[in-house]
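Yeah, one chain of the complex is gone here, protein chain that is, but the others are all in their spots.
Chain naming follows the written order as A and B, and within any one chain the residues start at number 1.
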Amino acid sequence: MSTATAAATHDDHEHVHYTTTGLDNRKIAVWAFIGSECMLFASLISTYLIYKGRSRVGPFPHETWTSPTGEVFKPILNIPVTSASTFVLLMSSLFMVMALAAVENRGKPGYGGLKGNSKFWLATTALAGTVFLGFQAFEFTSFVHEGLKITTNLFGSSFFTLTGFHGAHVTVGVLWLLTLLAIDMKRGLTPKDTLVVDICALYWHFVDVVWIAIFTLIYLIQ
Amino acid sequence: MSDHASHAGHEVHEHPDWKQYKWVALILFAITIVEVWAYYIPAFVASSAFVPILLVMSAVKFSIVVAYYMHLKYDNRLFIALFVGPLFIAMFTITALLLLFGKL
Partner (left out) sequence: MTTYASSAPEQTGIWSWITTVDHKRIGTMYLFTALFFFLFGGLEAGLMRVQLARPNQAIISAEMYNQLFTMHGTTMVFLAIMPLSAAFFNYLIPLQIGARDVAFPRLNAFSYWVYLLGAVFITFPIFFHIAPNGGWFGYAPLTTNQFSPGANIDFWVMGLQILGISSLAAAFNFITTIINMRAPGMTLMRMPMFTWMSFIVQFLLILAFPAITIALVFLLFDRFFGTAFYDIAKGADPLLWQHLFWVFGHPEVYILILPAFGLVSEILPTFSKKPLFGYNVMVYSGIMIGFLGFGVWAHHMFAVGMGAVADTLFSMATMLIGIPTGVKIFNWIATLWGGQIRFVTAMKFAIGLVGLFTIGGISGVMHSSPPADLQQTDTYFVVAHFHYVLFGGSMMGIFGGIYFYFPKMFGRYMDEALGTWHFWLTFIAMNLTFFPMHFSGLLGMPRRIYTYDAGQGWEKFNLASSLGTLLLIIATAIFVINFFKSRKGGLPAPQDAWGAATLEWSIPSPPPEYNFARIPIVTSRSPLWDLKHPEMSSGAAHADADPVQVASANAVPLREETEHHTAAELGIPMPLNTVKPLLTALGIVIMFSGLMFIHLDHFALAMAVSLSGAALLIGSLYAWLFSPLE
């Protein structure tokens, strides 16, 4: 009770506005946003699955295709490479929670050294995201070399659009992380900034779980 | 909602701890290995159990990231509602569309 009363005094520079639930507005908005994103990816994933197996020409994701001219196209999805990039993205989520813990517990016992180094964890998370994007760039270019463009067939259109949308989300996340890193370098993130890191983390993990779904539905299930 | 008014002004932060983080990462890693491994067993891929089992594994990964890394398990119930409601409608829509297009 008393904390809230104190929070309402306005000359306090770091004042917190009164909220009905005691939660921060931004966090509610981010969760609502994530809810909305569920529908966005649901539409993309549905389309991919609806169009699965309906392409008139290859290359195909899991099947070999022989073109009318006799050219043979192998199944195009490269599971080993994508497994590696999936692994990197999953681990980035671990780095992200470490970054959050480091900011939140700054100065607490047990959070010295590497564990308390939020800059390191933010940087590694962003790096992991960038590596994931690098894998995606590699995947996209090699697909194009193997004859699959976004215009080639239904598979190409829906595959590149779905994974491209996901990649765009990762890109936004990397920029967000780098922004946090810049703030951390400039003035140092403190436990008061926990929320700011938290909402970025929520977004980041959400992008990760979307990939968990994509990896199974698009890459592994044939 | 008003029942939350009592802790207005400060957030309840009971994040899971480092040990749990490690375990979650380990499980994620392990399931991914099993998934990819399963992909390379032709007999299993051909069986009718393949798709359901893969979906279950993926759902487990999805859930533990949401529950622990997004600390939904420890956070305000409101957030659970904000996430699970839309997720439910999204999954309903995917299922209905796949049925309508004869994919299920």
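Here is the rule we go by: a residue touches a chain if its C-beta (ideal position, glycine included) is under 8 Å from a C-beta of that chain, and two chains touch if they have at least 3 such contacts.
What you are looking at is a predicted structure, and each value in this text was computed from that prediction instead of being measured.
> Using the touch definition up top, pick the residue from A:A29, A:A137 or A:M185 that touches the left-out chain.
Answer from the full complex: A:A29 touches the omitted chain.
> For review purposes, identify every residue of subunit B that touches the missing chain, sorted by number.
Touch set of subunit B with respect to the missing chain: 1-2, 5-6, 8-9, 78, 85-86, 89-90, 92-93, 96-97, 99-101.
> Tell me where the left-out chain touches subunit A, residue by residue.
1, 4-5, 8-11, 18-21, 23, 25, 28-29, 32-33, 35-37, 39-40, 42-44, 47, 50-51, 54-57, 150-154, 156-158, 161, 179
What we mean here is this: only the chains that are shown with their structure count from here on.
> What's the distance between the Cα centroids of subunit A and subunit B, rounded to whole Å?
That pair's centroid distance is 15 Å.
> Which positions of subunit A touch subunit B when the two form their complex?
Those in contact with subunit B are residues 1, 3-4, 6-7, 16, 18-24, 27-28, 31-32, 34-36, 38-39, 41-43, 45-46, 49-50, 52, 79, 83, 86-87, 90-91, 93-94, 96-98, 100-101, 104, 115, 194-195, 201-202, 205-206, 208-209, 212-213, 215-217, 220-222.
> Taking the complex as given, what residues does subunit B use to touch subunit A?
Subunit B reaches subunit A through residues 1-2, 4-11, 13, 15, 18, 21-22, 24-25, 28-29, 32, 35-36, 38-39, 45, 50-51, 54-55, 57-58, 61-62, 65-66, 69-70, 76, 78-79, 82-83, 85-87, 89-91, 93-94, 97-98, 101, 103.
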